[in-house]
Structure formats: C-alpha cells, structure tokens
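These notes concern the structure reproduced below.
All protein chains but one are shown in place.
Chains: A and B, in written order; residue numbering restarts at 1 for each.
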Amino acid sequence: MLLEFKDVDTHYGDLHVLKQVNYAIERGEIIALLGGNASGKSTTMKTIMGVVRPTRGQVIFDGQPIEKLPTAERVRRGIAPVLEARRLFPRMTVFENLEMGAYLRKHGAEFDQDLERVYTLFPRVKERRTQIAGTLSGGEQQMVAMGRALMARPILLCMDEPSMGLSPIFVEQVFDIIQEINRQGTTIFMVEQNANMALSIANRAYVLQTGQVVLSGAADELRRNPLIREAYLGELQVAV
Amino acid sequence: MANGATTGTTTAPPAGTETGTITAPSLLTRSIAWIPEARRRQLGIGLLIVAALAFPYLIDSNDADVDSMANAAAYATLALGLNIVVGFAGLLDLGYAAFFAIGAYTYGILTAYQLQPAWNSFWDVFQFLGLASPVPADVGTGMVVHFTLSFWLALPLAAALASFFGVVFGLPTLRLRGDYLAIVTLGFGEITPIVVRNWSDLTNGAAGLNGVAAPQLFGWSFGVNSVPYYYVAIAMVAMLIFISIRLRDSRIGRAWMAIREDEIAAGAMGVDRTKFKLLAFAIGAAFAGMTGVFYVAKLQTATPEMFGFPVSVMILVMIVFGGIGSVWGVVLGAFILQLLQSWWLQDLTQWTHVLGRMVNSTILQKADFVQSIELIFGIILVVMMLFRRQGLIPAVRPQKALTFDQQHAEIRRGGFSDLKLQGLGGEVRTGAAALEIKGVTVRFGGLVALNNVDITVPTGSVVAVIGPNGSGKSTLFNAITALVEADEGSIRFHGEEMIGLPPHVILAKGIARTFQNLRLFPNLTVMDNALVSQHTRLKTGVLQAIFRPPSTRAEEKAAREWAMEVFSIFGNRLVPRTEQMVAGLSYANRRRIEIARALASRPRILLLDEPTAGMNPAETLELAEQIKSLNDLGLTVLLIEHKLDVVTRLADTVYVLDHGDVIASGKPDEVRKNEEVLRAYLGRNAQAAAAGAA
Partner (left out) sequence: MTYTDLLLQQTINGLSLGAMYSLLALGFTLVYGILELINFSHFNVFMIGSFVAMWTLQMFGLSGQDVILAGLPLAGVLLVAFVVTMGFCGGLGVVIERVTLRPLRNVKGPAAMITSIGVSYILFNIVLLTVGADSKNFPNPLPTIRYQIGGATLDFRVILIWVIALLLMGALYMFVQRSRLGRAMRATAQDQEAARMMGVEVDKVIMMAFFLGSALAGAGGMIFGLYYNFTSFIIGFTAGLRAFTAAVLGGIGNVPGAMVGGMLIGLIEAMGGQFIATAWTDVIIFSILVLVLVFKPSGLFGRVAPNKS
C-alpha cells in the first residue's frame, strides 16, 4: 500500500469538508477521484500535500503516518503535485519552473537525467525552456506543470484536474502522457471532472459526494455502472 | 531641604484631585459597561449624561482636570470621525489629522489678526453680518479688516470645508487597495502641515496663529475658563455618538459595512462604491473639521505641529484600543488614552519620584512617564492587534444562541402558496427576450475566456448554461454584471444596453446574481445581508438616517418585512437565524442566504452560479424545487449548473459553453444527445458514455 487515508476528517473553520474518508492506493496504480464541485476533491489533494491538516484520522504514505509532516518533508519523501489550474510561477522562465520542481534535490547527474526525461516526454517544453511561463498557452502550461512535478522524481503524482480548461485534443494528449508516466513507474492519484476520460485510463476510482466516498471500485466496472454518469453530473438519482 | 515644600505637595496631593483621578473614569467605565445589556441601556445612558454634566462640580472645580476632560472629549470626537472612515467603511486613513488642521485653521484665520485686507465698502455687508470689523492698521494709516467669524458659525463652515477636502483627498484613492489607500492618506496628512508651514501669509507659518478668538455665547466670552469648553465638547461627543449610531443602523451604515466586508459583492448588490466611500471620507472629515474649530478656540493658538502624523496615529490608536467600528468603544478608547496622558502618567511619574527618593535612586527620580506616551501607543497597537483585535468593546456583539426549540424544530422546506412575494416575478412568458447577449467576447491577456457568445433568455423562462470547468461560465456572469469588461458585443436587458453601466446600476435595473464561491458579508447578520441588496430600492439619505422621520421608519420596516418574506421561501431554515452573523452558519444555509440576498433586491432576472455546489442530494432536490417555484411565480432565471439532472428538470433551454464558445444549445434532452457536447464533456469514449446513458 503506497497511500492510505484512514477515517480522515477535515474542516475549514466550521465547515466539515471530508467526512471519514478512506482511500487505499497501491504502488503502480492510476486512481481517479471523481465528484462534483465542492465535493472535497481538491481538499483531498491539499490533505495529501499537507496544506490542509486533517482534524481526525490518519494519512499513511509508504507505511508511515505523514499527516503531521510539513509539506516540504512530504515532497522529500516522494509526493509531487500537479496543481489545479497549473499554477506555474508566471514570471519565471519555463526552465526556472522546472528547477523549482527539483527544489529539494541537488543539481547534478540526476537532475540532468530528469530534465532529459521531461524534455523527451514533452518536446514542446524543451522548445519553450527560455520563455516566461505566464506567456504560454494553457496546454503548454499543463505540460510544464507536469514536467515540474516530474522533476521532483516522485513516487506518487497527485494531479488536480489535469484536463481543466484544455481543448479536447490537448486533453487526450495529456491523458496519453499520464499513462506513459505511470508506465515508467509513478503511481498516479488524479482528481478529475472528466469522468469518462479519467476512467478510461484509471485502474480504480473513488466517487466523492459532499465529502463522503459514495462509490468506489475498478474503473471498468464503474464505467459500466449506469449510476456513474449521474454520480458526478447529477447527484439526485444516486441518493434515492 | 530646599525642595521640602515640593515634596510635601507631591506626596500628599489635594484630596479632591485624587478623588477626581480615580472615581471619574471608573464611573465612566462602569456606566459604559452597562450599555450592552439592553434593559439597562437607557438607564446607563441617563447616568452617563448626569455624570458628564455633574463632572466639573464633582471635583472641587479643579480647572486642570476639567480641561483634561475637555481635551479627552475633543479626541473622542476625532475618534468617532475616524471610526466612520476606518471602522464602518474599512478605509484605513493615516492622514486624518489633516482635516483636523483644516477645521482649526479655518476658524483660526477667520478670527485671528492674520489676514488684514484694507477696509473698503465691500466689507460693510460683512460688518453688518458680524463677520468682520474695521480696525486701525498696524502699519501706516487707514483701516484694515479684522475677521470675526462666530465660533458657532465656524463649526458647520469648517465641517463643510473639511468634507470638501475629504472628497478631494479621497478621490484619487478610490481605486486603490486598502494598504495603498493608507499610504496615500498618510501623504496627504504630511502635505497638509507642510503647506500650512510654508503658506505664511495665510497661516503665519511655523510661528502659528496667535490671538484666535474665544467663543462667545450671548455676548459672554468663554475666555480661558475650562468649564464652558468642557460642556461644548461633551455636547459634541453626545451629538456625534448619536449621529454615528443612527448612521450605523441605517441604509448608509449598511452600505459602508458591505464595502468593508467585500467591496466587489457590495457593488454587485447595488451599492455605489464611489459615492459611499467619498461619503465616509466627507462625514469623517466633517467631524474632524468641527473638532479643529473647537480645539483652536480653546487653545487660542494654532501651529502646524499640532496636526502632524503623530496625531493621526494617536487617533488610530484610540480606535484600535477601543474597538474598530464600535461607537462606544472608540469613545472609551479616546478618553482612557487621553486621561492616561494627562492624569495617570503624571501621577505615576510623581509616585516614582517619591519612590526614587525613598530608595535614593536617581534614575527613578528622573523618570518621566509622560514622555513615554508614544511608546505606550506603539505597544498598544501591537498588543491589541496580536491579542485582541476587536478592541475593548467589540463592534460585533455576542449573538443570541438559538433556543432549544428553534434548534430542534422540524425542518420545513417552505412553500410558495402562502407567500405573497409581491414585486417578485410576475413576468409572463410572452416570448420576448429578457436578456439578449450578442457577440460578447472577453479576453484576459492572450486567453479568450468568451468568444463571440450569443445567448437569449426569454422572459419568464429558465435558461441553463453548462460546460466543463474553465469553459467561461462564470466569466459570462461577470460580464453581464460588469465585474469584468466585455471587449466586444452587446448585452441587452429588456431592450436596454447594459454594457458600460457600473455593477450597482445593473442591479438596480433588475439583474441580481449569486456567486459560485459565496461572497456574503460575513460579519453582518443574515438580515443585514438581505437589507444591503435592497440598497437601491430604498431612499434613506444621510439626514433621514440621522433624524429618522416616519417615512424612513416605514421604509426600514417594509424592507425588513420583505426580507423576512424572502427568507420564508426557505421555510424555517433562515427565519430563526436572521440576527445571526453569516460567518457562523452552515454552508448550505450560506448558499441559501446568497440566493435570498439576490432575491431581496426584487430582481427581474436571477443569475444563479452553481447554486447547488457542495449540497447533498436532499438539499439539492429541495433547492431545485424552490428555484422551480420561483420560476412559476414568473421570475426569469439564468442558471449555471453542473448537475445535469437539475438542469434537465428546470431549464427550458440549455446552452453549452466550451473554451468560451457556445458549442450547442436547445432543449435539455436534445443537448444531452448532442455529439459535440458529449465530446466536450466526456472526451473520447463519448460513444460509450452515450451508450451508458441510454
């Protein structure tokens, strides 16, 4: 088991966001987390990264509880995020953004290797490496964001809505690359609104609804489940 | 010992002074401590007035103590004025002393022997009015003008002049963020004394004005006797407390607080931000202008040093200490700090000197705590900000908890049959367009958020806009409500062009919206939130707010009743909570308040941005029914929604946005089957998804 949530609760002030949530992610999997807006998906990502601390429950990474560790320590242990809406450092060059991804690691042979890997996965990023990140198109920014995360040489890659705001053609490209990254050995935990797209590459999925896991299982089964469409596009009928 | 006599007086000060030092402020604080308890409120205020009136005779008429109290009262009026700007409207003004100076010099120049134009027949009319008199010139022969403006006329005149400068100084700061506003006001606060110092002809420069006239009442001059000044100051404090409270609890005060809480939302709820920010600057400045007149009349001199940055900071310290936004708090803060300076630190210094002599310590004998007052101010600012930001008397009063019955009452969802809801909806489906969006394009830098969008909302219908995150839905709402500027295109509402109008006018025209991420005014009550949005429907101006004529009372009552009617759409979910602060309510209730607030403005079209986001299925169903009922009343609705079955249930027409383009539109069922929609929403595997749905 690479990442586990055990009965995790989180609050923003009085607002109870995650309610006794449990996830279990095996090494090498692609896991999709589906759900409507404000269902707690982004909070899940923030809880993994340590931006939000659980008020109850445990987060276990690689066999050790991490819920009390600072973000930097989690990054050091091999968790890297691809943030919602990319969140590049807009006034830095593409290369500097990649350097920030490897912030906790030393420059050297490993750095050059990783850089080569990113440039191979995203030839476009290599072309744009001296450009200021804020001036890139949305799709290019998504590639830099993924490249930046890979520069941390993560064991677990947490992706928050990688398809958001991208044109369909880019979405397909992005998902192909996610599969490629996974084949190279990185476990992927992915929040997505684009359920079918996500389920087409995921091994398993969880469906969140107002902070609770209401459905989970193998992606193939969930895809055949007629409820899944309604589960994230409309919640009314699921509840009945 | 040569100084034996001095020692005697310091070790045993006159009993009267001592009593005054201790009882008077504690009487004051105790009286104020009673205020929050509503039952004793009037009693408390009554006692306070009696104590204030009796004060000069409580303490053997010690003139110095009365003088200190008069000064404290003057600072209380300044604190009340700054509180309107900083506490109510949330505009941090660091140059407030400038208005104090403007008031002071207005009176000073028009009563001292500073401006002395040659006397001619032009001045006869002023002499007739008592504003000027001829005096022999110092140099040469002939007569020159001596201005003799009455103190009582100077008060309103200085208030008006200071207000004018309040608007002038306020204008350039309107678009600035809070912290920049602070630095610009600080700049004006610095420039004002510099101008005073260098414009010697008018102000006598650094030497200051001398011979400023004392006020006269029916021919009797106040002279240098503290008592009449004290009563004038107390009367000013009482008047300004009254005005502050009346303004706070009115349409005006609500508009200020809405700006303070969330400026964007305030605009979208109909508050003219420019006007009300300037109004706050003007009224705050007017308070300071009046106080300036009083202050120089009392001192009978004015120098530029009396109005520098330290004065602005001192007044800020007073309101921070007392409680930003709290009327009684800032008065208390002003009195405590002023008396600290003029009484307690002097006593402390004397006691320390005595102690120093007893232990033979020269350091203690030389200590002077009065000089450390500014150090104490600094410490107060830091300590209050770190440990008690709400001040001594918080502006936000503790709220009544819900009763057991209220908390455990069965949830009623609310129905519409028994609601009158006059003035809401009533539109007939004529087929005419309520809202017609044509060719609207919005660009952010290189990104096209909306691309040539055409959407028509027929009167009386429900139109839904769907699309993936980031497809431009919220930008569409922002363009309609003027929160972002459309680069191209036209938005017509019942035939009238909306582009180019400011947000508050758009609300007044009848377009009300909710925000996806909730932009309520968190530190206002549920009721106040729904009253702010009625801002444009109400008429109360400053004078009506202060004097509360029957028409204003009736208007306020009707506004509250209307808000209650709107709340009752949601059954008993909001009704028992109308006096609670929004910040403490549940997420679902805050979503409901967001809708109630928009409805309270009596819109002709309601724009809902993901009203069910984060709601559970039961709550979603409930809200969908309520939206349906609103539409049945004849209210036009434009809806952004992710949950497709909510859309299917409610919408007459659906538009699908993707990357800022409308890629499909039509009846919900048609749109659900549209290939391109499936692709935009679901990516590849669209066929499989369609099959799954079938």
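Keep in mind that, in the parts below, a residue touches a chain if its C-beta (ideal position, glycine included) is under 8 Å from a C-beta of that chain, and two chains touch if they have at least 3 such contacts.
Every value quoted in this text rests on a predicted model; they were computed, and no experiment measured them.
Colleague: Using the touch definition up top, pick the residue from B:Val135, B:Ala214, B:Met239 or B:Leu381 that touches the left-out chain.
Modeller: The one listed residue touching the chain not shown is B:Leu381.
Colleague: Using the touch definition from the top, which of B:Asn120, B:Asn225, B:Gln371 or B:Ser586 touches the missing chain?
Modeller: Looking across B:Asn120, B:Asn225, B:Gln371 or B:Ser586, the contact with the absent chain belongs to B:Gln371.
Colleague: Please pick, from A:Pro54, A:Gly101 or A:Gly147, the residue that touches the omitted chain in the full complex.
Modeller: The one listed residue touching the chain not shown is A:Gly101.
Colleague: Just to verify: which one of B:Leu53, B:Ile191 or B:Ala554 makes contact with the chain not shown?
Modeller: In the full complex, the listed residue that touches the missing chain is B:Ile191.
Colleague: Using the touch rule from the top, list residues of subunit A that touch the missing partner.
Modeller: 49, 51, 70-72, 75-76, 81, 83, 87-92, 96, 99-101, 103-104, 148, 152
Colleague: Going by the touch rule given at the top, which residues of subunit B touch the chain that is not shown?
Modeller: Answer for subunit B: residues 90, 92, 94, 172, 175-180, 182-184, 186-188, 190-191, 194-195, 197-198, 263-264, 309, 313, 316, 320, 371-372, 374-375, 377-382, 385-386, 389 touch the chain left out.
As a convention for this text, only the chains that are shown with their structure count from here on.
Colleague: Based only on mean CA positions, could you tell me how far subunit A sits from subunit B in angstrom?
Modeller: Computed from C-alpha means, the inter-chain centre distance equals 43 Å.
Colleague: Can you name the residues of subunit A that touch subunit B in the complex?
Modeller: It is residues 14-15, 36-39, 85, 135, 137-138, 161, 163-165, 167-168, 171-172, 175, 193-197, 200, 209-210, 223-224, 226, 228-230, 233-240 of subunit A that touch subunit B.
Colleague: Touching residues of subunit B toward subunit A in the complex: what are they?
Modeller: 446-447, 468-471, 516, 584, 586-587, 610, 613-618, 620-621, 624, 642-648, 659, 679-686, 688-689, 692-693
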